[in-house]
Structure formats: C-alpha cells, structure tokens
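Beneath this line is the structure, given in structure tokens, with notes to follow.
The complex appears here minus one protein chain, its other protein chains still in place.
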Amino acid sequence: MGMREDTLIPKIGVITDIRKDTPDVKTFRAVSPEGGVVFKHMPGQCAMLSIPGVGEAMFSITSSPTNTEFMEFSIKKCGCLTDWLHQMDVGQQITIRGPYGNAFPVETELRGKDLLFIAGGIGLAPLRSVINYVLHYRENYGKIDIVYGSRSKEDLVDFNEIKNEWSNAENVNVYLTIDREQENWDGHVGFVPNYVKEIGFSTDKTALVCGPPIMIKFVLGALGELGFDKTQVYTTMELRMKCGVGKCGRCNIGSKYVCKDGPVFRCDELEELPDEY
Amino acid sequence: MQKIAMDRISQLFSAIAAERALYLPMKKKGAVNFGKWEEGAEADLHALHTVKSPKDLFFPQSEDLVSFKMRGKEISVDAPDAPDEKFVVFGVRACDARGMDVLDRVFLSEPVDTYYQARRENGIVVTLSCSAPEETCFCSVFGIDPARPGGDVSAWIADGSLYVKALTEKGEAFLSGLSLLEAADEAEIEPAVRETKAVMERLPLKDLDLTGIDGNATEKLFGSEKWAELSRACLGCGTCTYVCPTCQCYDIRDFDTGKEIRRYRCWDSCMYSDFTRMAHGNPRKSQVERFRQRFMHKLVYFPANNDGMYSCVGCGRCVAKCPISMNIVKVVKALGSEAKE
Partner (left out) sequence: MQAVEKAIKEKARALLADGTVDRVLGWEKGEYCYDNTPAVFTAENLDSLVYNSFCGANLSKYLIAESKKEGRVLALLKPCDTYSFNQLIKEHRIDREKVYVLGIPCHGIADVEKLNAKGIKGIERITEDGGKLIVQTMYGEKECELNDVLLERCMACKGPEHMVSDDVTEDSAPVELRKHDRFGMVEKLMQMTPDERFEFWRSELSRCIRCNACRNACPACSCLKCVFDNDASGVSSKANVDTFEENMFHIIRAFHVAGRCTDCGECSRVCPQGIPLHLLNRKFIHDINENYGEYQAGADDSSAWPLVDYTQDDVEPGAIKGGKN
C-alpha cells in the first residue's frame, strides 16, 4: 500500500555517522532506509528535519549533491530540537522532507567564474555544499578563494576537510582566521570582514557569503569598499519556517518567501526587500 | 435557471443531504456559523455573514497531517487518507466565494497542498446573492458583485422562491441530480438583482479608495509613520485573522497522545508574538511590525505575487469583530494620502 504523497509528509532518514566538529556543532550523516540519499538537491537548498514530538526545523544541506551515498547536515546546538539531535546516537531515525528553496546558481551565473567564498562559524554549512560541488566539477569554474573565520580554532567547522582537501586542491586558496590570539595557532587573527579587506580581493569574482547576520552585514560593507557590485554577491537567509513551500506565511518578507524564493538571494534582490530580517 | 418555492426548501436540503453532507449557515446560541445540516435543522439564510468564513470547510482550523510511532530509534510514519467526504456548502456569499479564489492561489499553486485540494474537489460551492448588504460591506471595491456571486452554483432568493444557476460543470452535474427543481426564467430574478445593486450604491464604504495601494507600494508604505499609531491599541489577538476568509497562515505542531505523535496543522496569525520567533531572536519584535505585516500582505505583497489580486474581499468581518475596532478600512484610509504620492 503506497502512502499518500504530500510535501508535508516526511520521509525517514537513518543517522549513520555523527561527527563532533566544534564544541557546539555536530555534523550528522543521514541515508534513506534503503540506502543512498533521501532525495536529490542542489547546493544551497534546505531540508526540514524533525524528531516527532520534539520539533521540526529547516537546515541547510551541507553535503554536495555529487555525493549520492549520503546527506550531511552540520547543526549548531541552539534550541529544543537541536539539543535533542546533539544527544542522539548513530542508528537513530529522524524525519526529513525537502528539498526546499532555491540553490546557488552553480549551473548558470556561477559557471566559468572565479569564486570567492566567505563564511563565518556555522555559516560554512551551506557553502560547504557549493565548495564540494565546484571542486567536483573543477573544470567548470575559475580560481577559488575561501575565507573562513570563527571565534577560535576549535570553532572552525570541518577543519580536517579544509586542511586536507580544500587547501590541497588545485587553484584554490584558503584563508583562515580566528577572532582572538590562541596557543597553537600561527594563522591569521581578526574578524572576517577586516580580513577580506586586508587581502584585498579583486572585483573580477563572484562572492558567496554566509555567516551570522552581523558578519554578513560587515562583509557586504567590506566587499562594497573593495568595489564589488551588489549583483556580484550572493548570500543565504534564515527565518522561522514551518511548511517550506511558501504557504504557511511565516518567512514572508515583502513579496518573497524565504523558504521558496530563497534562501539564496543576490544582494541587489535582498536590498529590495523590506528591512525585516 | 431553475427554482424551488422557499416553503419547500427543507425538501431540497433533504434531497441534497441524502447524497452528500450539506453545510449551511446555522444559528447556534446566537452565533451563525456553517454547520452540518440534519433533518429538522433550521438554516439561517438571512444572516449576511457567518462568524467563521466557509474557508473552515476547505482549510479546517485544525487537521491532522501525519502521525508517527516511535519505537526505540525507529520512527514509523503514517499519513491519514485524503479527506473523502463529498459535501455541498450552501449559502456562501460572493465575498467568501472570492475568498476561496484567494486560497486557491496559495494552496493549489505548486507544490499543491493535497489536503486542501481533496476538499476542494469533494466540495460543491453554492453561493447566495446578498439582498441586504450592511455598512461594513465593501466587496465592490474589489470588483465583486454580490448580486452575481461565483462558486459552482449561484442562488438567489426572490419572490418566495430560491433560484439556482450552475456556473461550472460540477455545478451543472449537481443540479441535474435534483429533481425537485423546476425550470425558471432568468428575468424572474432581475428585480432582486436590481434591488441589491441599488443598496450597493448606498453603502458608506463603496468609494473606499485603493489608489496607490497595490503590489508596487512596498517602498512607499512599509516605512510609513502611520503604522505605529494604527497599531497602538492592537491587542495582538487573532480575531481578524481567524474570521477572515482569506487569511491562510498556519502552524504545524506535534501532539503526543501517549500512543503516537500526531502532527497537525492549525490556523496561525501573524498578529501573534511567536509567529516569527526563532531560537536566536524575533525579526518582528513589536506589535507595530506584526500589524503592518498583516495589512501589507493583504494589500501589497499578495497582489504583487498574484496579478494584482488583493487578499481582502471586503466582507467586513474584521470591521465588525475587532475587539478594539481597528481594521483594514481604517488602515486603507490612513495610508491613502501617502499611497497617492
């Protein structure tokens, strides 16, 4: 007997691996009960994860669509549902529905471009999907720069992947920074927006920015100072969501629904929205 | 066009109810709402408005979406069957019929909401022409003609008879199954239609001016200083939202019955403080912003996404029911001068 289909009816995901990335971020690997990804997605898209009776919330899909064996979600502990997720063990089932929202335009506007990724803290989660996608189809893109910062060395998500894979990839530059001086850290110290200005990127690139709202705000300022046009910068937004398909009304800003028309916005589009995020 | 004498109307209801559930405006302890008709029940076809709009029949205030059973680390998902009650909703006013067009835009656009869709397909909407509009009515501002309401079948009460006319195939099939109806001439309802039109001319809100309030007005109206004043007395309750035929925001919640987790959806209101609250803060911190959202959505954002269609139908329920008498008419009038600039 086939079950009724509706986007609000979730599928099951089985947790097959849990990685502790930082003191408050874990990356969860999920597969469908039959194995493989629960559904296909594009980089930047999101999924609704839930533990029935605890809650349901939207998370960006951290893994690249090029990985068809499993999906990954990097999740920061910051509320009822995420607390629960952080306590669970491998083998736990969760519910997943999606994919929701648009994606970064990896197959259109971003094709053939030099890309500048700028992330802060857990903000690396949606960009990691794009970075791994772009590295998979390396020949379709130009030079890649990745600026990533966090409060401390321990708070850098995916440090191993960054160090062992991204830093060694061809024609990729990785710039890491942490907020304050720390033992065993000989890299850059300082906030991400300032670091971006210090490095002084040339404006022949397209920038993809994600991080805490305050970081995004200052990074956009820094890129502006470097001469970047708003049409060259993409970012992702986060608002409270329930349905994921632009009907429940929660993430409505102006005539846009972040869950459906976003979460990825080009900065000139973002600027047209009423200031309510 | 067909008709039946009003004194035989319960026979008609009886015939309809034999085939399908029949929902009608019915008075219960002083409040008129759509209720399921049973033999002997009395319909209130004279009440202009039900308290709750008929949207409840298609988008119920609360409905189960899915249920879960948790066993150790395993979760099993069970979805209820699609709603399958065949029904007729009789006595829907023209404004509320337009309200359903608004809801269709939301729920039937991709990805289709199958819960709503099933009810929409199972339901036959019989509208009823208004004979005595009230001072709170302003449907004509949105191009609605209360003497020629939409739906699957339109009905008129004139000259001691109920006249009906099918507007859709579904309506046609429905009427053809009702042998009690006799043929009638369309001219017979003309005096009643003219009478309604004459009343419409006397409505105090018939000239409510929406000039400049449209899908392009975000920039002009969002930052208006009027919002603070307009929203000052707002209690932050959900009355306007819940009596509105077009408000469709919802919440999804889990309820632990002890045996299973029922995930249900229920009406929600952007007027409520927790509507946009997240773990790390609330982008709409005060009632000013929540109040503004409701009216901007109806008058600006919705038209921007739906070919200019407003998500207000001028039914006047919020005008009559707001505990502190603040409503969309006052908002439109207050914003008017800025909108025209």
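Lettered A and B in written order, each chain numbered from 1.
One rule holds for everything that comes next: a residue touches a chain if its C-beta (ideal position, glycine included) is under 8 Å from a C-beta of that chain, and two chains touch if they have at least 3 such contacts.
For clarity, every value in this text was computed on a predicted model and none was experimentally measured.
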item	value
Which of B:73, B:148, B:197 or B:330 contacts the chain that the document leaves out	B:330
Hidden partner chain, touching residue among B:67, B:241 or B:311	B:241
Hidden partner interface residues of chain B, rising order	28-31, 33, 48, 51-52, 61-62, 132-135, 199, 202-205, 229, 232-233, 235-239, 241-243, 251, 253, 255-256, 262, 264, 266-269, 272-274, 319-321, 323-327, 329-330
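Convention: only the chains that are shown with their structure count from here on.
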item	value
Geometric centre distance via CA averages, chain B-chain A, whole Å	39
Residues of chain B that touch chain A when the two form their complex	65-66, 68, 70, 73-75, 77-82, 106-107, 111, 113-115, 215, 218, 222, 248-252, 254, 256, 261, 263, 265, 268, 270, 275-280, 283-284, 289, 293, 296-297, 300-301, 304-305
In the complex with chain B, residue positions of chain A that touch it	3-12, 52-56, 78-79, 82, 88-89, 91-95, 238-240, 242-243, 245, 247-250, 252, 254-255, 274, 276-277
